[in-house]
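In what follows, a single structure is set out as structure tokens and then discussed.
Yeah, one chain of the complex is gone here, protein chain that is, but the others are all in their spots.
Per-chain residue numbering starts at 1, and chain names A and B are given in the order in which the chains are listed.
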Amino acid sequence: MSTPVGADLALRLVGVTKDFGGLRAVDRVALEVRPGERRALIGPNGAGKTTLFNLISGSLPVSAGSITLFGRDVTNTSAHRRAAQGLARTFQVTNLFPDLTVLENALLAIQAHTASRFAMLRPMGVFAELQARARATLESVGLAGVTDAVVRNLSHGEQRQLEIALALAGRPRVLLLDEPTAGLSPAESRLMAGLLGRLDPAITVLMIEHDMDIALELSARVTVLHYGCVIADGSRDEVKADPQVREIYLGA
Amino acid sequence: MIRRRALAAAIVVGVLAGLGPALPAYPLTLITQALIFGILAMSLDVLLGYTGLPSLGQAAYFGVAAYAVALLATERQVGLVGCAAAGIALAAVTAAVFGVVAIRARGTYFLMITLALGMVVWGLAFRWVSLTKGDNGVSGVPRPELGTLSLSAPLPFFYFALVTAAVSWALLGLLVTSPFGLGLKGIRGSESRMEALGYNVWLHKYLAFVIAGVFAGIAGVLWAYYNGFVGPTDVQLVTSVEALLMTALGGPGTLIGPVLGAGIIVFLKNFVSVYTKRWLLILGAVYIGVILFAPRGVVGAFRRQRR
Partner (left out) sequence: MRPDFWVVQTFNGLSYGALLFLLASGLSLIFGVMRIVNMAHGSYFMLGGYLGLTVALRTRSFAMSVLAATVAIALIGMAMERFFLRRLRGQDLGQVLMTIGFALIFQDLALLIWGGDPYNLPVPAALSGGLRLGGAVFPIYRIFIVGVAIAVGLGLWLLLDRTRAGAMIRAAVDDGEMAQGVGINVPQISLAVFGLGAGLAALGGVIGAGFLGVYPGADFEVLPYAFVVVIVGGLGSLPGAMAGSLLVGLLDNFGKALFPELAYFTLFAPMALILAIRPTGLFGRG
């Protein structure tokens, strides 16, 4: 199998490193994700997974290394510009707009990439297309019934669904999911897994997930992070059989 | 819901307009004052209530516009349109310049920087005597003329202020219910989420800052004509502080709340001043009371009940 060239890859990380003072949270991580791929990022707590997401999304600057998005170097690009280029993410700790309604949350996500976001003299209700798209997105994640609820009154499960909806609203090309099932009951996790399984196959998905079953169910390839380093990277079965991985997860 | 609010506002405006001729001069001038500060408080609400930016420097743009009007009207005999345009433009430019420095900051830093910037304007008003007449201020600002109609008497000026306030409220109302306004509410809720969604958060905050400055300037223009006198006290910290209290008391993020807050404070101030000189003491106590017992303000608490 030939190594893909940069431009063919959805996401490419080379030597990505993040230091916090004396602490190296992410250590020379290399990652190559093809378009449409489903990749799971697993590792014990503190392995640097969310930090890596923050580096990829641009909310944290790298200390070293480069990040390429569909062939374009985004290492020094701001977070919002990366989002405009098709990168979307969810947050491990739910990061929604708590005082706004579910519909308003979705509308914010939908209008983000449109010129309408600067419209100042026409009320929101006039923008029928945005409203329709927002409702459609909410329906696709199963939140059609609670559009007028204020987000802080939603159940945790519904909030996690909204997290996904916000990320999907902008029609992203690369989706970073940070522990989508965090805090969900087994039943809710099942529903979430179903939702994620139905995602548009054209979207490239990189997912941090603690629930090993769901992670391996939804992803064809797995990258394992440990103390900020990639210690295994391959197909499900390859990673399951890797002795280092077994040691970390099943104990010596 | 917008229609309901617009209807309620139209009724209030109508009632005030109708009451106008029936009221004696003193309460009429108080209501005029309340309307002027209502515009200032609304400008602050855009920043504080909707975007989550607590500014203690709105008096800067208020004062810059007021001084512009006062000086142009007294020294160059410029008419209403010219003065108003100059005042608002100057307020906008000041906000545009100050915004570049202030918007980089968040929360507490933002508060302190806007306070310091407000003091810069006060310092200039106080010290640049050759321009601003320093402590003496600029007096003798004549009431303007709208065509053939003179606004000298309390009633015509009241209508002038009422119309300006109503139009300001309508424009700001459109702003906060527009997609841009939703964006501001989003910023207030979670800046990181907005960045992740693709918004240039700095730009949105900056635009809100300049818009707030413009409307503070509109209030300043009215104030110069209303008061006939503009001095450093109009630009002092206490003015920004009073604007903040009006917004907090009325209800941040409700737009009409701050106008109500302005009314309460103006009436309280004038009523209290009849009996005691201890206005600031009472204002301070009201501040503390509001924070402890009505943190969402009057209108905010009312809306909360109805949800």
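Simple rule for what comes next: contacts are C-beta pairs under 8 Å (C-beta built on N, C-alpha and C of every residue); 3 or more make two chains touch, one makes a residue touch a chain.
Remember, it's a predicted structure, so these values are computed and weren't measured experimentally.
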Interface partners of the hidden chain - shown chains only, full complex considered: B
From B:Leu244, B:Val259 or B:Val299, residue that would touch the chain that is not displayed: B:Leu244
Of B:Ala73, B:Leu283 or B:Val299, the residue in touch with the unshown chain: B:Leu283
Interface with the undisplayed chain - residues on chain B: 54, 100-101, 104-105, 107-109, 111-113, 115-117, 119-120, 122-124, 126-130, 236-238, 241, 244-245, 248, 278-281, 283-288, 290-292, 295
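Quick note on the criterion: only the chains that are shown with their structure count from here on.
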Rounded Å distance between chain A and chain B, as computed from the means of their C-alpha atoms: 43
Complex interface listing, chain B residues touching chain A: 2, 171, 174-175, 177-183, 185-186, 188-190, 192-201, 307
Complex contacts: residues of chain A adjacent to chain B: 57, 59, 78-80, 83-84, 88-89, 91, 95-100, 104, 107-109, 111-113, 116-125, 127, 130, 150, 166, 170
